[in-house]
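Of the protein chains in this complex, all but one are displayed in their positions.
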Amino acid sequence: MPKKLKLGMVGGGQDAFIGTVHRMAARLDGHWEFVAGALSSTPERALASGTELGLDNDRIYTDFDSMARSEAARDDRIDAVSIVTPNHAHFGPAKAFLERGIPVICDKPLTTTLEDANTLATLVEQTKTPIILTHNYTAYPMIRHAREMVEAGELGDLRIIHIEYIQDWLAEPLESFGQKQASWRTDPVKSGAGGAIGDIGTHAYNLARFVAQKKANRLSAHLHSFMPGRVLDDNAHIIIDFEEQLRGVLLASQVMPGYENEIRLRISGSQGSIEWHQSSANQLLFAKLGEAPRIVRRAGAGAGIMANAVSRIPGGHPEGYLEAFATIYTEVAGLIRGEDQPLLPDIRAGIEGLEFISNCVDSAHQDGAWVKF
Amino acid sequence: MPKKLKLGMVGGGQDAFIGTVHRMAARLDGHWEFVAGALSSTPERALASGTELGLDNDRIYTDFDSMARSEAARDDRIDAVSIVTPNHAHFGPAKAFLERGIPVICDKPLTTTLEDANTLATLVEQTKTPIILTHNYTAYPMIRHAREMVEAGELGDLRIIHIEYIQDWLAEPLESFGQKQASWRTDPVKSGAGGAIGDIGTHAYNLARFVAQKKANRLSAHLHSFMPGRVLDDNAHIIIDFEEQLRGVLLASQVMPGYENEIRLRISGSQGSIEWHQSSANQLLFAKLGEAPRIVRRAGAGAGIMANAVSRIPGGHPEGYLEAFATIYTEVAGLIRGEDQPLLPDIRAGIEGLEFISNCVDSAHQDGAWVKF
Amino acid sequence: MPKKLKLGMVGGGQDAFIGTVHRMAARLDGHWEFVAGALSSTPERALASGTELGLDNDRIYTDFDSMARSEAARDDRIDAVSIVTPNHAHFGPAKAFLERGIPVICDKPLTTTLEDANTLATLVEQTKTPIILTHNYTAYPMIRHAREMVEAGELGDLRIIHIEYIQDWLAEPLESFGQKQASWRTDPVKSGAGGAIGDIGTHAYNLARFVAQKKANRLSAHLHSFMPGRVLDDNAHIIIDFEEQLRGVLLASQVMPGYENEIRLRISGSQGSIEWHQSSANQLLFAKLGEAPRIVRRAGAGAGIMANAVSRIPGGHPEGYLEAFATIYTEVAGLIRGEDQPLLPDIRAGIEGLEFISNCVDSAHQDGAWVKF
Partner (left out) sequence: MPKKLKLGMVGGGQDAFIGTVHRMAARLDGHWEFVAGALSSTPERALASGTELGLDNDRIYTDFDSMARSEAARDDRIDAVSIVTPNHAHFGPAKAFLERGIPVICDKPLTTTLEDANTLATLVEQTKTPIILTHNYTAYPMIRHAREMVEAGELGDLRIIHIEYIQDWLAEPLESFGQKQASWRTDPVKSGAGGAIGDIGTHAYNLARFVAQKKANRLSAHLHSFMPGRVLDDNAHIIIDFEEQLRGVLLASQVMPGYENEIRLRISGSQGSIEWHQSSANQLLFAKLGEAPRIVRRAGAGAGIMANAVSRIPGGHPEGYLEAFATIYTEVAGLIRGEDQPLLPDIRAGIEGLEFISNCVDSAHQDGAWVKF
């Protein structure tokens, strides 16, 4: 096992949810040590959080800019920085670190506007510094297997894709109660133009793209906001025409009571279908035309090279969300060490996410008219 | 148990699939005896089928018209006739029997054109004779319970409905191989303007209407035909705006390998969600906002009056498709005997099915433009 | 379709549960008409029930003995009689009808004592008249398929069988409240020596024998009665050594809250395993050693001759308990018409059921000591 890489973090201080997830994910496989952070935009909270998390005092920063400058100047500078702030606070730090050649791991969506995303894309190209999106669902072993099956042609010509990401946490007007997550995620200034489509729809879209590997040509989006006073969408029904003959439906909702981060994907081709649910993440249903459907299980019979490469423990012992998230961190470590890591969601995934949001909003403004990619 | 009613049948002879289903359904609860039939449009087959099924010789007919005339003239005339022919052969016999005041049980879709359906509607009104569509899925006990929950307001204000009916039997070009069912169901002359939308989409639409009890205002339909040379749609992705704030998605497919008549319905309102799958027809998932989801089971705790009214045996012993179909026949018997049977799919359901098909085709011809109901 | 056979019934009048099930099952496939009955041991109830069910007055009997005598004397005598009384009232009518050469369909367990069962066995042999037990679970299509797989050697040498039948309806002391079913089923005079083992354990044992087709050599039974004052067992944990190397566990319970007639069977051999649950009766899980498990579905790919022979409708449309029960009636009709019907549970199944109960009780009296078959 090679020497650990050094990780910095922007955001993710006390009370933040996703920062903790990132740190667990970074730890699991032992490739990272967390050494520096600008953990909050509130200086006192940034300091308290850094101390609580055991950072050395000289690497606890109160703003991302000084962090980027200081770290870039150190011999033992961080090998990458994770940006786990609300969406509107991705661009600034991403730019600051990329400009200094420090690789970035960033929550999705990449930015709040397509323009900002394009600016970062230019920067990535100029600095030859990668930015990786934590589209962590792409790292589930059975999602990798799904992709491998599609690549191997086991489904034949792809025809139909149905993907959905359903939650219920915004079925009540939490933002009115001052709940922190709800407040920024329903605020267009902090979230960008997309509500559900930005927060979870981009995950679904990315996952569809990852597995099917077909470009989207156009979409027709119907966005809803069921909560009085909520500006951003909390529900979306989207029709997508992908290249060739692939026809898709993407559903995203944050207001369906009883559904807890239910991500479900199914793809049918001329020769077979696959179906995957996050709630039973360790298995992939595979129905070959004219045969009894099979339950392909992580680390079990029929699981292929790509699934096994990101599988840690024997079958039957479930691996979950954190393991998939950890795989992203492990693959980023590999990338930084010089490996080829073609499956990581890179700047293109970031751009695509913003295009998706932008097109959805455009289409919805025109009552569902087709919008081209 | 009152005296059995007399049933006649048009279509459903040798090799026919759905006629056998109707006869089993009619027998199960003991309300019907099958006494007369014009079982095939081919006279020899009509005669052979009638004999094989044990009909008296004088009630084996070779065409529906003579059957309608003869039966209408008998003292022991049939109490109802079931029409189980291909779609294009519904209108003729339906008209002939309605005109003579003989109640009609008819497969869906009611006719191949909206015009014909309207003609029958007029006839129903004039003759005060009912026509009942075999939208049998509406008779599953847990579907009845779903409707009861909606009516009782247990879901709050309805917001989202997702319904799908997925099959795979046309994933191969069976019509090219001369398979009888595939041949007429993919032929616009015999099926009407709808392929998948007519054959299974109407069931899904009807089921959504039955449970949610909201009118559809408009739809945007995307119809596909994945099999080269197939004229009618074999896949459909449809967006539906129902009245009030209810927003829906209806998926129908006949080309997704591994899916066997998978009908799935879920509805979310402001206070809760329900989900039902035909493959586990004896249970309804109910998630009340903020509570652990419950598995409400047929004849079990929590099942209500409407479910129990159409439930035959104790919980845990599955009832299935034929039982639901039989409930339609039993309720038609009740109707004929003078009972109020408000849940039966009547002429309005037939008209609505044709409107649905017609609107889908119109929308699809305009690349998914909204079409109003 | 040949002429309908005539069915009589002993027991099954007003308020009886299982008589209704028998009549539905007899009707479904159209092979039987119900023409005669001694439907209750209470004369008024027998008469009222017969009238209500539409029997001709001269075939409504007030006791099984006069029914047996009268029917035997008629030209249009019944072709078979169904005995659907409580257990202690099986022997008398069974004997009366067998002695007159009228085939008997009988609920399980056959009698309340092994002696009585042996007496009937002698009678069956002497009169060449069959008695068929309604071990209806053996007629589920996927149970037939399971048996076919075992016969074909697809599991290799059988090693392990786990079978269970779990209910909850006696988790409360219903017999104290005067509930009719509970009263006789917990009464050793009416039920015989077995409580749960007689009522549901015999079904489980029969199902294991049917699918595995191995004789039981010995068993070790642990019977419990959790309800104060209840004399008969309401829970049973039983170890069974079958012939060759097959080792089994049979669980039966009537006091596990939330379980509704959950019958589950799994068998493992050297080459594979199968698993079946009544709650998903239309599928059989099949795991071949070293391969991804397959979901074999009724009327679907991989379903074999034996399953298809008793399957009525296309896959995905669930068939249930009544359909399996109806298959027993249809096969009895075949038997009476001269067909070979080797899968029907006959007098040997009846004897075996009593041996099972008797051995369980003996073993339990000796604190679980092994008792040989």
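The first chain written gets the first letter, and so on, giving A, B and C; residue counts start at 1 in each chain.
Keep in mind that, in the parts below, contacts are C-beta pairs under 8 Å (C-beta built on N, C-alpha and C of every residue); 3 or more make two chains touch, one makes a residue touch a chain.
Just so you know, these numbers come straight off a predicted model, no measurement behind them.
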Of C:18, C:256, C:328 or C:344, the residue that touches the missing chain is C:256
Full-complex contact with the absent chain, from C:48, C:72, C:174 or C:239
C:239
Pick from C:70, C:118, C:213 or C:271: which residue touches the chain that isn't shown?
C:271
I'm checking contacts with the chain that's been left out. Which of A:23, A:185 or A:209 qualifies?
A:23
Subunit A, residues in touch with the chain not shown (by the definition above):
1, 3-4, 17, 20-21, 23-24, 27-30, 52-54, 167, 169, 259-262, 278-282, 297, 299-300, 312-323
Considering the entire assembly, which residues of subunit B contact the chain that has been omitted?
286, 290-297, 300-302
Determine and list the subunit C residues touching the chain excluded from the picture.
159-160, 162, 168, 171-172, 220, 222, 224, 226, 235, 237, 239, 245, 247, 249, 251, 253, 255-259, 266, 268-273, 285-290, 293, 367-368, 370
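Throughout what follows, only the chains that are shown with their structure count from here on.
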Sort the other chains by how far their Cα centres are from that of subunit C and give me the top one.
A
Subunit B and subunit C have mean C-alpha positions lying a whole-number Å distance apart equal to 35
Whole-angstrom distance, CA centroid of subunit A to CA centroid of subunit B, is 43
I need the residues of subunit B touching at least two other chains; which ones are they?
259
